[in-house]
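Supplied in structure tokens, the structure appears directly below.
Complex shown without one protein chain; remaining protein chains in place.
And now, chain A:
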Amino acid sequence: MSEAVLPTNEVQAAHKAEQREKLARMAGQIADFFKSYPDAQAVPAIADHINQFWSRRMREDFLAAFNGDSQELHPLVRRALALIRPARGG
């Protein structure tokens, strides 16, 4: 069945921006929890949480969106980026 409304490029771009913002917010919320711990604990804990609970594509999208430009991320998330595991298998 193929009647599903195919999103236009514009809609897709808007969604992409929205999704980018949403993932940044989710990561920021995780950091807000772990920030009470010393950075040496908090940074890996943030990455571990994302590795454990985010799907392969969410992590890929997140890394693709922020690996180059991570200014809008929570400072701790920025430091956790390197520890976020790219997908295993495929």
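We adopt the following convention: a contact is a pair of C-beta atoms (placed from the backbone, for glycine too) under 8 Å apart; a residue touches a chain by one contact, two chains touch by 3 or more; residues count from 1.
Criterion: contacts and distances are computed from a predicted model.
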Taking the list "3-oxoacyl-[acyl-carrier protein] reductase", "Formate dehydrogenase alpha subunit", "Rhodanese domain-containing protein" or "ABC transporter permease", the UniProt entry for the undisplayed chain gives the protein name "Formate dehydrogenase alpha subunit"
Note that chain A touches the absent chain at residues 1-7, 12, 15-16, 19, 22, 25-26, 29-30, 32-33, 35-37, 49, 52-58, 87-89
